[in-house]
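Below: one structure in structure tokens.
One chain of protein is taken out of this complex; the other chains stay put.
Think of it as A and B in the order they're written, each chain with its own count starting at 1.
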Amino acid sequence: MIENLPFLMVALFIAIGLYAVLFKTNLIKIVMGISIIESAVNLFLIAGGYIKGGIAPIYTSAPEGESMVLPTPQALTLTAIVIGLATTALLLSFVVLIYRHYGTVDSRKIRGLRE
Amino acid sequence: MITTEEFQTLLAPLAVLIPLFIAFVLPFLKKNDRLSHGIATAVAVIVEALVVYLVYSVWDRGTIIYVFGQKGATTSIPPGTGVPVRIMFEVDAMSSFMGLTVATVAMGASIYSLAFIKKHSGIEKYSSAMMLMLAGMLGLVFTGDIFNLFVFFEILSIASCALVAFRTKRWESGEAAFKYMVISTLGGLFLLFAVGIYYIQYGVLNIAAIASYISFTGMTRLNMIALAILIGVFAMKAGGVPMHFWTPDAYAVAPAPITIMLKTASLTYLYALFRTTFTLYSISVDVRTVGWIIIIIGLLSMFIGVTMAIPQHDVKRLMAYHAISQTGYMMLGVGVGMATLGTAAINTYGIKAMEGGIFHIINNAMYKGLLFLTAGALFYATGTRDLNKMGGLARRMPVTTICFMIGALAIAGIPPFNGYASKLLIYESVYEFNPYLAIIAMLVSILTLASFVKVFHSAFLGPDLPKYRKVKEVPTSMRVGMGVLSGIIIAFGLVPHLVVKYLVEPAAIALVDQAGYISAVMGAAPPGAHTAVSGGAIEGSFYGTLLTSSGNWNAIIGVIVLVVAFFFAKLIYSMGNPAYNKGTEQVKPFISGWKESSKSASHVRASNIYWGFLSSLSRYYRPLRRTHTGIVNDYVSWYILVTALILIVLTTLSFRGGVI
Partner (left out) sequence: MNLEGPMTKIVRVFSNAVFAFALIFGFYVVLHGHLTPGGGFQGGAIMASAVALLLIAYGADRIGKGLKKGTLSSMESLGLLGFILLAIAGIASAMNVVFGNFLLDNSLGIFSEVPPTGVNPGYLNTAGTLPWMSLFVGLEVLAGLSLIVFNMAGGLPKEVKSSRGGEVK
């Protein structure tokens, strides 16, 4: 049960993030919800890379006779964090652009392009 | 220097790296930004040449792989390990076909932008982002590694969102870009979740390796979740209903050349959907269920897309709804192919349906691109996208009118253009699978023609309005861009049998051939993989006949018949005696006996054309139009709902035997 705890937290974070994206009407809260979901997926990647009895894959601190884990989950998570940073920055600049034209950040009022 | 074979192997990475390199160089050219777009156009032409040579190489040699970072670049499994560890590009016939589509459309868009973008500022950022989009699209179709697919997915989303918001002074840019970006990022995160599922189960990220492991272990609960997520993400990005709400907003707001790049990006996501269902899973999954899911999404897209297009009065929004509808055709054709995978029917009408769907991809990119470019030409000339304000422009813009007519006839599926050939393949094959689907497809085609008649009348025909007296024809580079695409439409329409034989059928066979894809990387195919099928006969005995599964079509004879009929009609017409005198009262229009008032007052606007049709169907239209609210939370909730629905269907129901 204790090994499943990270995955339960992933499910909880995705639920919280989806609640923020689906039900909150402030655009910045929607961006925050996306950021929470991104943290949850990164946690999923790292938690899934756990190998019992493995050693961290660092050359300069590796003791003799042990086996290292593959550094692939770390690389995947790093790339995902960088991509998340770029999308958050772009989303927030779109919010600034919308605010400049509409004067509000309420998603129910930003409905110029409908049907 | 280097041998031909080495250069052929190097083509796919070069086609991705050169636009990427130029995209990083272009922001330096802030002072001289016209030059920046010239460089971008030159790069687009070079990439087109590289991709054409790549199509020939793959047709000649078979699947080409390129392993990054491995000395010699072709050893997929490093010695000592047993699995392919490095990132690789794997180009089979379907990937090179998609690459050809992407590169051709990008070339047309770049040439068109030379004149179109002149009135804007910040052109070097536009060109740089367009090169990034090109590199992202080519990387997505060429890659053989699922995490690399995610990275190129995100590169493409970010670059296209930035370009949708290019006109920052208009009020609609930020809104459309934000809505597109929210749902796109969410889709990307779910895709990463599915990649995580594959990595945690199997420890490899290579598509061929994952496919061979899935065919060995079968469908576990986790694989089903991953399949549901992947179908949801790629169908949403391709514009499948009911997750399509971002499509009209983003396509209408972006500048016209960017809209056609966005449309081609949607086609590459459709390719990614086919890659997961045909190569990753193939016959390990219950093919009837997955095939029917794709068919139902395709049917909904076709029908709802075209019915929402009829009441629109913004020309690019109307065309965007048609883009959704045409995506439905492709999903229908390839979905029928998926539903017959592994059974005997794949050899008769299944592969033909897939050929129809895949041929429709390149046809759709060409004629939809042409239509969006003509809409851009209308915007450039008149300054508005509203059909209610336009009228009578055929006098002033003849080249645009002819290009629009070619595009509209092609999208409606009128012979002898290329739309007819691919739609015929789809109709006849789908009819053998289930007759009702073909009937719905034909009904949608009629409605497509109806809405383009509306656009043609309100924009081009009609009286000579005073405010458009000074409108001129669009500049040369825009005409060349449109001309390239219309030339390809006419060429593909005249020789569809050659296109199907050399381009489309290898692509369809390569898509079905899971064993070939896996063995190119792993060296041998696992026993559970789906092997190659042989395509049916394509060419009839007479030159130029394209054989479908139950009929044939010869474009050259069709053109000859049309020309002969035209001459007969002209002969009969000239035998008559025109009994009217030009320029007198005899030829003036009268309305119920009264003389016509001013031209602007008697101008039949776009919203008036189908009012009877719309008001009689208002019980269907009112809830449908109320569903398209425009609130971004609703867009996301439809996407989550459909993904959950696909997951429930996959885990509980499955059609075992029987006929639906």
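Here is the rule we use: a residue touches a chain if its C-beta (ideal position, glycine included) is under 8 Å from a C-beta of that chain, and two chains touch if they have at least 3 such contacts.
Predicted model only: the values in this text are computed from it and were never measured.
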Original post:
Which residue from B:G72, B:P527, B:P578 or B:G593 sits in contact with the chain not drawn here?
Top reply: B:G72
**OP:** For the chain that's not shown, point to the residue among A:I28, A:I51 or A:V96 touching it.
**Re:** A:V96
**OP:** Taking the full complex into account, find the residue in B:D286, B:D386, B:E539 or B:D634 that is in contact with the omitted chain.
**Re:** B:D386
Original post:
At which residues does chain A meet the chain that is not included here?
Top reply: 58-64, 74, 78, 81-82, 85, 89, 92-93, 96, 99-103, 112
**OP:** Extract the touching residues of chain B with respect to the undisplayed chain.
**Re:** 6, 10, 13, 17, 20-21, 24-25, 27-28, 30, 66-73, 169-171, 314, 383-386
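Definition applied: only the chains that are shown with their structure count from here on.
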Original post:
Between chain A and chain B, what is the separation of their C-alpha centroids in Å?
Top reply: 30
Original post:
What residues on chain B touch chain A, complex-wise?
Top reply: 147, 151, 154, 157-158, 161-162, 165, 168, 171-179, 181-182, 185-186, 188-189, 192-193, 195-196, 199-200, 203, 205, 248-249, 252-253, 308, 625-626, 628-633, 636-637, 640
**OP:** Spell out the residues on chain A that touch chain B in their complex, using ranges where they run on.
**Re:** 18, 21-25, 27, 30-31, 34, 37-38, 41, 44-45, 48-49, 70, 72-73, 76, 79-80, 83, 86-87, 90-91, 94-95, 97-98, 100-102, 107-108, 110-115
